[in-house]
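One protein chain omitted, others in place.
Here is chain A:
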Amino acid sequence: MASIARCVRAARPSVLSTISKPIAATSRPVFYRPTQRCFSATPISEVRKYTKDHEWIDLHADNKTAVIGISEYAAEALGDVVYVELPEEGATVAQGDSIGAVESVKSASDINAPVSLRIVQSNVELEEKPAKINRVPEDDAAGGGWLARVEVDEQGLKEFEGLLDLEAYKEFTATLHE
């Protein structure tokens, strides 16, 4: 996904303003687990992380299941998405591997795995309604533009720690406009 977003010189200044808004999709439940200690001191379940290739990943409180998708920045830069090639359910891939693709403006763009993961369930609604990727790319609820529900292992968890938080991702995308 790096390709499109980084290079289509996003002539639309609205990209940044969209990104600097708080992430809209807050419908996901927050898990309170008072009797259990999390792996890390900060509960990462409430942090969405981003890659420089413009994918996002929401790791759930169980530190095992997660949801992935493409960022609003990428969705904006891609232009009208006309088809989404969904990840193959059951596939196990390494960080950075291509797991699917989207087509927009005659371009087939790879979507890469933000961390090492296994695809549990693809968002089949995107097959019928690819434009959801443009409208609500960061919504991980039913009806949203999320790409897949996945499982991560120890390796994936380690990689997750290395990804960008929202602030860092915003700073990163701001540099792409120069």
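The definition used in the following text is that contacts are C-beta pairs under 8 Å (C-beta built on N, C-alpha and C of every residue); 3 or more make two chains touch, one makes a residue touch a chain; residues count from 1.
Here, contacts and distances are computed from a predicted model.
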Complex member absent from the view - protein name from UniProt, among "N-alpha-acetyltransferase 50-like", "Putative lipoate-protein ligase A", "Rab5 GDP/GTP exchange factor" or "Prefoldin": "Putative lipoate-protein ligase A"
Residue ranges of chain A at the interface with the undisplayed chain: 1-4, 6-9, 53, 82-83, 85, 96, 98, 101, 103-110, 112, 127-128, 130
